[in-house]
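Missing here is one protein chain; the remaining ones are kept as they sit in the complex.
Up next is chain A:
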Amino acid sequence: MTTSTPSGTRADDSDDRAVAVAARATDLTKVYGQGETRVVALDGVSTEFRKGEFTAIMGPSGSGKSTLMHCMAGLDAVTAGSARIGDTELSALRDKQLTRLRRDKVGFVFQAFNLLPTLTAAENITLPLDIAGRKADEAWLEKVIKTVGLADRLSHRPAELSGGQQQRVAVARALAARPEIIFADEPTGNLDSRSGAEILGFLRNSVRELGQTVVMVTHDPVAASYADRVIFLADGRIVDELRSPTAEAVLERMRRFPSTVHS
């Protein structure tokens, strides 16, 4: 199941070459609350997410992995430091511009699917395009739908689909607008292992075959093993990074966490 060499069309395994970066965090700090209740969720995180790469963010509960994703996706404001998508500095944007950025450059896959129950699968998939008022690129859309294997379910409503199918619709929705980066928050958390594996396969394929960039938050080492790269967070800091991970390697790294909490 694991691969050591990403062989996508655009990704490259060479580290020190100037690679196109889809998103970058520099000294990213996020603090919640004040005084007694002050919690530092992110403490000077610096990292980058390359184009055409599948990154998994891991860490124990409360490590700040979800916060990192929310800040990078423009869903939460940062306290200090910088979060960029492409060349756009998110902290400089107001709500309207942020909304626009999410609409045009970011795709989302949520743990709880979050489909609109009133829309059919096809309508849910094209929702971001409809919101943007853009015409769908039919060829691309067809490719996406084929990739996630939903061709015969397009006229169904979410209530008529299984969990796995719903999440496939959500993945297709994230891909439909061909965003610069897709954020997936525990996408397999509500799925059985078979459906989960399918979804992870689609995410990986979207990187390998469709050239997309995916950042996924997970606490499942098997899920993380689908990624090209895993970064480990603890107490709001990046504490480690693995390239071309295997499930065993990730699990082994995770086991060491209790001792590294105070490092």
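By our rule, contacts are C-beta pairs under 8 Å (C-beta built on N, C-alpha and C of every residue); 3 or more make two chains touch, one makes a residue touch a chain; residues count from 1.
Everything below uses one rule, namely that contacts and distances are computed from a predicted model.
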Listed names "ABC transporter permease", "Cytochrome c oxidase subunit 1", "NADH-quinone oxidoreductase" or "ATP synthase subunit c", matching UniProt entry of the absent chain: "ABC transporter permease"
Given A:27, A:130, A:192 or A:209, the one touching the chain that is not displayed: A:130
Full-complex contact with the absent chain, from A:51, A:70, A:153 or A:168: A:70
Identified contact with the non-displayed chain, of A:104, A:137 or A:240: A:104
Touch residues of chain A, complete complex, unshown partner: 70, 73, 75-76, 95-96, 99-100, 102-104, 106-108, 110, 112, 114, 116-119, 127-128, 130-133, 159, 173
